[in-house]
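Note that one protein chain is taken out, while the other chains of the complex remain in position.
Letters A, B and C name the chains as they come in the text, with residue numbers starting at 1 for each one.
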Amino acid sequence: MTSTQTETGTDRVITYSEAVREAIAQSMEADDRVFMLGEDIGVYGGAFGVSGDLYHRFGADRIRDTPISELGIVGAAVGAALAGMRPIVEIQFSDFTNQAMDQIVNQAAKIHYMLGGAMSVPMVLRAPLGSGTGAAAQHSQSLEAWFAHVPGLKVVMPATAADAKGLLLAAIDDPNPVIVLEHKLLYRTSGPVPEEAVRVPLGQSAVRRRGEHLTIVATGVMVSRSLEAAELLAQDGIDVSVIDPRTLTPLDDAPIHEDVSRTGRALLVQEAPGHVGFTAELSARIAESPTIYRLLAPVRRLSGLDAPIPYAPQLERASVPQVEDIVEAATTLMKES
Amino acid sequence: MTSTQTETGTDRVITYSEAVREAIAQSMEADDRVFMLGEDIGVYGGAFGVSGDLYHRFGADRIRDTPISELGIVGAAVGAALAGMRPIVEIQFSDFTNQAMDQIVNQAAKIHYMLGGAMSVPMVLRAPLGSGTGAAAQHSQSLEAWFAHVPGLKVVMPATAADAKGLLLAAIDDPNPVIVLEHKLLYRTSGPVPEEAVRVPLGQSAVRRRGEHLTIVATGVMVSRSLEAAELLAQDGIDVSVIDPRTLTPLDDAPIHEDVSRTGRALLVQEAPGHVGFTAELSARIAESPTIYRLLAPVRRLSGLDAPIPYAPQLERASVPQVEDIVEAATTLMKES
Amino acid sequence: MTTTPGADHETASHALLTMWTIRRFEEAVDDLFARGLMHGTMHLSIGQEASATGACLALRTDDAITSTHRGHGHCIAKGADLTRMMAELLAKETGYCRGRGGSMHIADTATGNLGANGIVAGGIPIAAGAALAFQLRGEDRVVACFFGDGAANEGAFHEAVNLAAIWKLPVVFICENNKYGMSFSTEKSFAIEHISERGAAYGIPGVTVDGNDLDAVFDAVSTAVARARAGEGPTLVENVTYRWKGHSKSDKNLYRTKEEIAEWRAQDPILRFEAQVKESGLLTDEEVQAIRTRAMEDMREAVRQANAAPDADPSDLLDAVFARA
Partner (left out) sequence: MTTTPGADHETASHALLTMWTIRRFEEAVDDLFARGLMHGTMHLSIGQEASATGACLALRTDDAITSTHRGHGHCIAKGADLTRMMAELLAKETGYCRGRGGSMHIADTATGNLGANGIVAGGIPIAAGAALAFQLRGEDRVVACFFGDGAANEGAFHEAVNLAAIWKLPVVFICENNKYGMSFSTEKSFAIEHISERGAAYGIPGVTVDGNDLDAVFDAVSTAVARARAGEGPTLVENVTYRWKGHSKSDKNLYRTKEEIAEWRAQDPILRFEAQVKESGLLTDEEVQAIRTRAMEDMREAVRQANAAPDADPSDLLDAVFARA
């Protein structure tokens, strides 16, 4: 049983991208200050179809198509936020945040602090991340570790349709810049999502599954892959927990410590390259806490290769963890003690 | 005793910035393909005086002043490298790499791989990082974790004058893009540096000091602060090792495992904010290796605050580890077992 | 340097074959994709063949180009091998990038193609840098930098064109204005009539030509290349053209009308050139037919050979990240 289903307590099933769209629509209906800007989000409906019909519902002013100028539009969002609006920027692929890093990191993240609190920058930057679409190295990165490392940014990675809506609603409410990283492969997945605008608070991990033997902590699309792996592992009598941090900053690590202390084994799964990635922080927190004394085996990270994402489908697949890799890693880890 | 002194085997003492300049000059004399471009590196001599008189020695073509266009000049370096040159780009403050991330990350780092090896991008990007100059949040960041996380980039952080020269020489030789992050506070420090163009190979950690009780792993300016702390700790009978990874990617972690296995205690020190920083990778590697079984106490990270760097001197000081903080952390860690 | 295609029999034949080859290549890709035999995403340049062909005709083999996500035409026009291109798109080990790069990252050192680019405007600073290398070494080589109308609103365009202008770099900036950046029309993304007007902002010449007129493109780029080679610096050439197909596979064409598309299809750059050279008597019906047949056969052969090649090999992914000294 996954905690989100209990949380949501609804039978209505919609897709992840419908959930994102619903969060934006409900926020725009409730608050005139909210508007959206990005490339091809208007009549086109968004590169991944996320904005869909919003242009027809809210018009060209509030669902604002922009030129191909990522730095300019993120900067415009910063300025609009300083002037009292609540902008939501869509960056077509998270790889293109590289174009806008100055406004994200040197401006949005630091303004509140640099000004001694005199102003804040309530904005949301949404961007799809990840591989699996054959779009190759410049359209498939997972850069969440960068943003999580920047003080002043909150970073969210929704793994379910319910979280896609609930976390985005919370992000739009937040008085700080929030980076919401949506996984391309999740857009078409679906799940129960409440019709009302129910917030999922930032900074709360979700325990997706409780097991006895091993704790898997996974982000993004690796959450569903880990849950699939959990089913297969159960058939071999290996009973695993699956924890989804959901928010990388601020990070709620209590449930991780609690669960790892119980199972004694931690498998940390991410799509991004392992070297200096987000799960290194999880591993470090375990190694630096009393949890380390409860370990029955060393901590194990399963990550994407330290390589760019290649084009060829079989190469792309081999570059990031798949269900079978998670099963294998968990099985090996069980043997290591 | 620090291993670099043995390595260098020379009595000639010059400053860190003189060492950088000497490496550039010797490379330019030896290889016509090497040239330098950046803002105010010409008559001005560089914002931190690093290029100094190179403009007068090599002329305006090879010591090329540029407009304030970081993305353009890094891209120009990528193109020049593809066309057979060996450019060295100076970015005035590493904070401004934010302007150039697309060319660094989406282009330079990936081209060799994306083209299946058909071409490579032999370029060096040098930039000063770190706090301590009262320049506030947009001029004081330590972003090494980002670059280390990008497959295809090599990342170097010289902590001594000898390494400033030796590692830069190796970086210029390297057929790949290499990011060299020099600490502002180190430019004026000095040490023994061989007159000849002696390379310090990329991917070799340096053991700066060997001790019995605890292993400190530190980067950048934290290396000298850790060595200072080591002297003070010695007076309290605490005998510590100090290891300087020097190259973050590729990372040579063998000496770290070896030493931590011996001392049973690891203190990881960096100036950057702790959350998802470089030392998290070190901590994770310890927690994931047999080294974990040799620990007498949990691993400990000592990092900068998860906050931007403030302007006020006393606030700036309080934001990053100082010698006394290292002493205190080591002392506490000794008590934890 | 060759003479205007419309004025020379050999050049005309070569140019026509190039344009048909591009057209057939894109159609083959479209078909393979539709049949699920190709994955990823593809950006086709059908309708823009005269721009790539006319521009590359004005270059020497040792001149370089930088290309874009819509780069098959540039790659072919600069002389790349069809089989290796197709093999790349089919994710084969024999492809230009050994299946690592795919459509958006094909490069060909042999013909001076420094690479397509998945990043809009990503190739513009790279082109300036390659031109800087030529200038520093005192070589008389030129770089032709292709990019779209949408790319002209990226900061990379601004910074790179200014660098080229102040250093008088031997580069020709070729803006292929096909009226849309994905769905966003140039009417909305620019408050000026011609993108070439931006040349003046950097103190370089800017010229707008009918990008579906092979001779016009060739002449404009030739003039710019001569200027660059002479050390007089860059030129901004705007080729006004049109993309017949959707931006990529996900495109439902909601942002433009069927009529507009039909209008532009009526100005097929290839048929226009055929009519022109037949009218002027430069090429006979038979010669034109032979060229069409040749293009079709070359393409079929390329697809055949590419399909027969071994799939990309996943075994050495990590070894390939860094170049070896």
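By definition in this document, a residue touches a chain if its C-beta (ideal position, glycine included) is under 8 Å from a C-beta of that chain, and two chains touch if they have at least 3 such contacts.
Since we're looking at a predicted model, the values are computed, not measured.
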In the full complex, displayed partners of the excluded chain: A, B, C
Touch criterion as defined above, residue of A:25, A:71 or A:125 at the omitted chain: A:71
Selected from B:13, B:43, B:254 or B:296 as touching the chain missing from the view: B:43
Sole residue of A:20, A:63 or A:80 that reaches the chain not shown, by the stated touch rule: A:80
Touching residues (missing chain, whole complex) on chain C: 153-159, 162, 165-166, 188-192, 197-198, 200-204, 233
Residue numbers in chain A that touch the chain omitted from display: 35, 61-62, 66-67, 69, 71-85, 87, 102-103, 106-107, 111-120, 122, 151-152, 154, 173-176
For chain B, the residues touching the chain missing from this view: 39-40, 42-45, 47-49, 65-72, 95-96, 99, 133-139, 305-308, 310-315, 318-319
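Simple rule for what comes next: only the chains that are shown with their structure count from here on.
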Whole-Å separation of chain centres (CA-atom averages), chain A against chain C: 37
Distance between the centres, which are taken as Cα means, of chain B and chain A, whole angstrom: 30
Chain C residues counted as touching two or more neighbouring chains: 97, 99-101, 105, 117-119, 122, 155, 320-321
Contacts with two or more other chains, residues of chain A listed in rising order: 95-96, 99, 136-138, 305-308, 310
